[in-house]
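Sending over a structure as C-alpha cells; questions will come in a sec.
All protein chains but one are shown in place.
A and B are the chain letters, set down in written order, and residue numbers restart from 1 in every chain.
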Amino acid sequence: MTQINRLSSGGRIDRETPIRFVFNGRHYGGYRGDTLASALLANGVKVVGRSFKYGRPRGIVAAGAEEPNAIFQLGAEESTQVPNVRATQQEIFEGLVSRPTSGWPGLGFDLMGAAGKLFGRMLPPGFYYKTFMFPQSFWEVYEKYIRKAAGLGRSPRVPDADIYDHLNQHTDVLVVGAGPAGLSAALAAARTGARVILADEQAEPGGSLLYSRDLIDGEAPDRWLHNTLTELAGYEHVQVLTRATVNGYHDHNFLTIHERRSDHLSDRAPEGQARQRMHRVRAHWVVLATGAHERPLVFGHNDLPGCMLASAVSTYIRQYGVVPGRRLVLMTTNDYGYRTAFDWQDSGHEVVAVVDTRQNPEGPYQEEARARGLTLMRGCAVIEAKGGQQVTGAVIAPIDADGGRVTGATRVLACDTLASSGGWSPAVHLSCHTGSRPVWRDDIIGFVPGETVQRQLVAGAVDGTYSLAGCLREGLRAGVEAAVKAGYPSVPTAAPKVNELTEGEAMALFCVPHLKRTSRAPKQFVDFQTDVTAAAIELATREGFESIEHVKRYTAMGFGTDQGKLGNINGMAIAARSMNKTIPETGTTVFRPNYTPVTFGAIAGRHCDELFDPKRYTAMHPWHVEHGAKFEDVGQWKRPWYYPKPGETMQQALDRECRATRESIGILDASTLGKIDIQGKDAREFLGRVYTNAWAKLAVGKCRYGLMCGEDGMVFDDGVTSCLGEQHFLMTTTSGGAARVLEWLEFYHQTEWPELEVYFNTVTDHWATMSIAGPNSRKLLAELCDDIDLDRDAFRFMDWRQGTVAGVPARVFRISFTGELSFEINVQANYGLYVWEKLFEHGAKYNLTPYGTETMHILRAEKGFIIAGQDTDGAVHPYDLGMSWAVKEDKPFSFIGKRGMKRADCVREDRKQLVGLKTRNPKVVLPEGAQAVNDPNQPKPMTMLGHVTSSYYSANLGRSIAMGLIRDGFNRMGDTVYYPQTDGSVIEAEICSPIFLDPKGERQNV
Amino acid sequence: MQKYSGFGLLKHALTYHENWQRVWRSPKPKKKYDVIIIGGGGHGLATAYYLAKEHGITNVAVIEKGYLGGGNTARNTTIVRSNYLWDEAALLYEHAMKLWEGLSQELNYNLMFSQRGVLNLGHTLQDMRDIHRRVNANRLNGIDSFALDTQGVQELVPIMDCSANRRYPVLGASWQPRAGVARHDAVAWGFARAADAMGVDLIQQCEVIDVLAEDGAARGVETRQHGVILGDRIGCVVAGNSGVLAKMAGFELPVESHPLQALVSEPIRPILDTVVMSNHVHGYISQSDKGDLVIGAGIDGYNGYGQRGSYPTIEHTLQAIVELFPMFSRVRMNRQWGGIVDTCPDACPIISETPVENLFFNCGWGTGGFKATPGSGHVFAATLARGEAHELAKPFSMYRFYDGSLVDEHGAAGVAH
C-alpha cells in the first residue's frame, strides 16, 4: 500500500530516509521522523484496535500521550517484546514489528465485537458486581472466561536482552516540557549561569511550535526554535533531553526522568548501551511547562475511527505531512479549534463544515473562516457520528446556549474525518504527585496546579495561558525567577514578538446533547480504552456513587493506560451535571506517578541479576570453591555449608565432618561473624549496660560470652567479647546481625548515654577468622605458633593471646562453639588464605577436615548451644532459654532488657522454654519447625506446645538430637510429646536436657 | 434491598438501566445512635453490617470523613490469606477466611473473591525453617497450608526463575490454596449496601473533630459538617488515622502510621495465576482480572500521613520482581499509590476497650488489614454489642503492650503483609 494520505510536501519528516515496518503482519512504508501513528495514518490505516468491552472498531484519536486506542505490541523477537506501546509516541525504525493488542480473531472481524453488539446492553458499569454469583462454586469458572479477555499486550516469555541504567543528577533548574514556555524558561535560566535540565517527552523539542500557525518575530516559529536550541546547546551547564519523560515528581523536589535512548533506533539497544535510562534528579527549582491536553467532545458514536482531536489532526498535517482523510467536519467550542479547519484547507482538502457550539462567536477566527469561504455553522453541534467501520457522516443539530439540549432539526453531512475540540485541560499531573490539589478556573474551563510545598513554578498552558505570546512571556518570567531563587543573578531577557489571532470566549461543553436522553442515546464515549460512556457515568451517580472517586472506581473511568488524560475532565463534568453540582464541588481525582508508563527494567536499573544485592566473600572463599563447598546465604555472606566429597550425600559429608572434628580436628571459616572494636574509658561500663551479664571484672586477656536483649527483654543477638586492654574490647556478633548490633550500640551511646566515653568501629572485614576444633587442635597450632604458651594452664579456656601463626601476627582465642578443645585464629584478612593453607599443610597428618555451617550447627547442638535467630525468635528471653547464668540481675545499672523480662507475661511459669528432645526412634530426625502437642488425636485447632528449633542426626551420638520450645518445658523433663507430621504420621519425643554431649564440659578443658 | 442477578441485569437492560435503585441512602444524621462507628472503610462497614445482622442493632451510624471505602480499602493489593504463625492471629484471620467464603452470596454482591492461592517464598535455610514452622502450626490450627520445595514452586509458577544461579535462589515456599484475592472496592460497597438496607446510616463527607466524653465515658462525637452526634457506644475504625482519633480522646496508642506503597503494571494478557510473595527479596505480585500486575512491598520507615512514600522503595520492589521474574523487565509500570498503615510493634491488630469507657478501637492492622475485613468487622461488632471483647479479639487488647503478652508475628513469622 502506498502512503495515500501523505502530503507531497511539508512536515518535519525526513523524506530522504524511507523506513519499512510491519503492522499486523503487513508491511508499510514511512519516513524517519514518523511515529507509528503518523505512518499508519499516512498509509490510510483506519482501524487500529477493538474496544475492550464492546469490541467496537477504534482508530487513532490523538497524537501524543493521551492516545487511548492505538496501543500495540512491539518487538521482532521474543526477548524484545514490549506490551502496550502507544503508537503516537513510538517512532518508526527499519524493521519495526508491531501488532494490535485487541481484537480476536482479527481486527476486521472481532468475535468479542459481535458479542458486544448482542450483549452490550447487558454490560452497564459494575455489572460484574451484580452477577456471576450463583452458584457459589462457579465464580472460578466465570472468572476463567473473564480473565481470557484481560489485558492488552503480552509479557515477553524470556528474559530481557537489554540493560538499563540510572543517572543521579543535581540541577539548579529543571524545566519540564520543551514547548514555547519551557524553551523560554530554559533560555532565561541558562543565561543567568544556572545549571539547567530541559526535558521533553518528544523526539524533538518544540511542543506546539512544531505545528503552530503563529509567527514569531514575523516568521514561522522554526527560526526562533532553531536559534533557541542552538543557544542552549552552546551552554555547558545546560542539558536538553529529548525522548525523556519526567514521569514522577517526588518529595523535596526529587524528580525522575525516563529517557528512551534507543527505542527509536531498533528493537534492541546497540551493543553495550543501555536501552533506557532513569535520571534521578534533585532540582533546586522546577519549572513545569507541561502544556495542556485537548479535550475531545463527547457525542453519539464518537469512538468511530475518523473521530479525532482537532489538534491531533493539525499535528499530523503540519508536523508529519499526513492528512488523515479527505472531508473534514470540525466541531469546536473555542476559537483555537478553527486552526484545524485552516490547516486542513491549506493541505488542499475539503472542509465540509466548521460546527461551532457557541451561539454567536465573532472575532478574527470567524472573519478568517469567512474569508476562506468555509461553511460556518454556529450554535450547532455534531450530536452523532454516522458509520460502521469508520466515520461516513456527521449528524448536526442546533443546540441551546448552555449546551443542554437540541433545539431544532438535524441534518447529516457526509465526511470521513470528524475533528473535535472541547477546549484544553492543563497537564497538572506532576504538580499533583506530591499531594497538591489542582484548582478549577472557570475562565479557562480547566484545572490548574494548586498550592504546593515543593519549590515549583509553572508557566504556559499548564497554568491556563494558551496564547503563544503568553507562553513565551511566562516561560521567561519563570526561568528567571527559578534561577534567581536558586541563587543566580537576574539577566533580563526580552520576549519575542508574536503574531497570533486573538481568541474569544470559549464555551464549557463536556457532553453534546442528543435527541434522546443520555441513557437511550447512541453510546457517547468518555473514556475509550475502558469503554466508559456518559450513560455509564450518569448511571453510577443515580445508583448513589456520588464521590468522583466512586464514579471512577465503579465505571473504571481513568483506569486505562492513558490514565484518563483524554476523558477524565469530561467524565467529572458529566458526573457533576448529573448530580447538579459544579465541577469544583465534585472535585478532581488525584494524579499519581507515572505520567506515562515506565519500563520495570528502567526503574530497576543495574540492580538485577549479579548486582541485585552485593555478595560478601571471606578471604578463604577461593579455597572453599576449589574444595567443592556448597554455600549457604547468611545475610549477604556466602558461607560454606558443607564440603561433600565426590559421591557423598549431604548426610555422609556431615557425618564425616562431625566425626573428624570430635576425633581429631576440624576447621571452620568463621570470618563472617560480626566484629566490633570498642574503645574508651567507659567501654566496660557500656558493655555492662547492653549485655545481660557482668563485665566489670573481665581481665585483659579474657573472653566472655554475652547475651544482648531488647528493652522488651527478648534476646536479639549473642557473641563473645574479649578484653584487649583496660579500655579496649572486641565484640563479636552473629553473621547476619553485625550491622544491626553496631547501630544499636551507637543508638544507645548517642541518644541515651552520650556522657560515656566509648567508640565503636566495625572490623568484620579486617580479620580472617579460622576456628580449629578437636583433640588435636593444640598440636596443630603448636606447629605453627611458637610465641604463645599453649599449655592448658597458661592459655586457658576463655583466654586470648597475641602472637604469630605461620609467621603472621595473630590474635588467638581459646573459645569453643563445639565443646571441643578449640582455638580461633584471627589474622589480618589478606593473610587469611595463606594461614588457612599453612594449617592444611601441617594438618594433613591429623586429617584436618574443613566443615561448614551445617556441621557447626550439629556440633553446637550436641552441646546445647543456641543460635540466636534460630533457637530464638523475638519472643524468647534468657530465662526461656535456661540461660539465667548469663543474666546478672544485681548489676548497679538496670541493663537493657532487665525491666522488660520482668513484665507480667514474661515471668509466667508456663512460658515456652528451650529444652532438648530425643525421638523415641533414635534414627528418626524431627523436622525443624514441627509443632508439639500433648495429644495428637485432639480435634483441630490443636493446642500447640512449641516448635522444634534445631534438629539433626548426630553421627557422634549415633542418634538424632533436637532442641525445641515447649510450654512449661523445664518442669516436664522426661515427658513425652507428639509431633504430628504433614503426611499424617506422628513422631514421639521425650523432653530432655539440651546438652547431649559432655555435660561437664571436660572436652574443651583438656 | 434490590436483588442482583444476571436476570436482573437483563430486565434492567430492557429499560436502559434507568430504574436501578440507589445502592445506599444519603441520610441526614440523627441526634443519637446506639452505636457510632467512626470510619467508613471496609472494617467499619463490616462492623456495621454484622451489628445489624448478628446483633439486631440497627440504630447505627457510620461516619466517614471522605467517601466510603476510600482509605486503605481502596489502596491495598487485595491479598487474602490466613496462614499466620501464632494461634491468636491464625484463628482470627481464619475466622475472616471462613467469612470470605460465601460472602458474595450473603451480601448479594460479587466481591470477586478468587481463591487462586498464595505462595510465600523462602530463599534461605532460615526462611525454610520458618516456613515449616508456620505450615505445621497452620495445619494443626485447621488451616490449609503446604510446604513446597523448589520444584513444587516451579510447577505452580512456571514463569518464575527458580534456578539456583539467582542471587537468592528460591528454596521453597509455603502454599495456601484457599488464599487469594478479592475486589477491594466491592468489599466496601457490598457491606455498605447490605448495612444500609438494614437501616444503618452511612454518613459520608462528615469528619469527626472531637470525641465527647463525660466522667471518663464517651457519649458522642463532634463533627465538622453536622455538629454533635450522640452515641451510647463508639467504635473507632480509622486505620492510619487512629493516632489522631486517640489524641482527640486523650490517650496514645502503640501505633505508628507509615506509608505503604503499591503499584500496577499496564494490563497484560494473563500470565500469573497465583499470588507470589517474597519477604526475603521484598516484593509481592499477583495479576488482576483486568490484567494488571499488582505489586507491593514493605512499608516506608518513617511516619507519614501523605498517602505516598519514597521512590527508592518502588525501585527496590521492582528490582525484586525482576529478580524473581526476569521476563517482566520490559513490562511497564502504569501507576503507583500509597496507603497509610497503622502498624503495631508486634504486627498484630488492636481490637480493644480503651481508657475511655464506651469507646472501643479497632486498629493497628498494619499491612494485614484488607484480608481480615469480614473477620475484623465480625468480632468488633460482637465487642461493641456486648461491651467486652469477643473471644477471638481478647488477645488483641491494647493492654498487651503493658504486660508483654505480644503476639509477635513480626519477630517470628518472618512474614509481613
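Keep this in mind: contacts are C-beta pairs under 8 Å (C-beta built on N, C-alpha and C of every residue); 3 or more make two chains touch, one makes a residue touch a chain.
We adopt the following convention: contacts and distances are computed from a predicted model.
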Quiz prompt | Protein that the absent chain corresponds to, by UniProt name, given "Effector of murein hydrolase LrgB", "Sarcosine oxidase subunit delta", "3-oxoacyl-[acyl-carrier-protein] synthase 2" or "DNA ligase (ATP)" | solution = "Sarcosine oxidase subunit delta"
Practice problem: Please pick, from A:Ser894, A:Asn921, A:Thr976 or A:Ser993, the residue that touches the omitted chain in the full complex. | Solution: A:Ser894
Exercise. Decide which residue listed in A:Asn24, A:Ser102, A:Ser184 or A:Asn253 touches the omitted chain of the complex.
Key: A:Asn253
Quiz item: In the complete assembly, which of A:Pro83, A:Gly435 or A:Gly946 touches the absent chain?
Solution: A:Gly435
Practice problem: Using the touch rule from the top, list residues of subunit A that touch the missing partner. | Solution: 250-254, 282, 434-435, 453, 711-712, 743, 746-747, 750-752, 754, 894, 898-900, 902-904
Quiz prompt | Where the unshown chain meets subunit B, residue by residue | solution = 241-244, 247, 252-257, 301-306, 308, 310-312, 345, 401-404
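Following the convention adopted for this analysis, only the chains that are shown with their structure count from here on.
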Exercise. Could you put a whole-Å number on the gap between the CA centroids of subunit A and subunit B?
Key: 22
Exercise. Using the touch definition up top, name the residues of subunit A that touch subunit B in the complex.
Key: 80-84, 121-122, 124, 127-134, 136, 139-140, 143, 146-148, 150-160, 162, 164, 248, 250-251, 254, 256, 280, 433-435, 519-520, 535, 539, 542-547, 549-550, 553-554, 559, 561, 563, 592-594, 597-601, 603-605, 607-610, 612-613, 615, 632-634, 712-714, 869-870, 873-875, 900, 903-906, 927-931, 933, 940-942, 944, 947, 949, 980, 982
Practice problem: Can you check the complex and tell me which residues of subunit B touch subunit A? | Solution: 4-6, 8-10, 12-13, 16-18, 20-26, 66-68, 70, 74, 87, 90-91, 102, 104-105, 108-110, 112-115, 123-126, 129-137, 139-142, 146-147, 159, 161, 166-168, 183, 185-186, 189-190, 204, 265-271, 281, 287-291, 306-308, 310-311, 314-315, 318-319, 321-323, 326-337, 400, 402-406, 408, 410-412
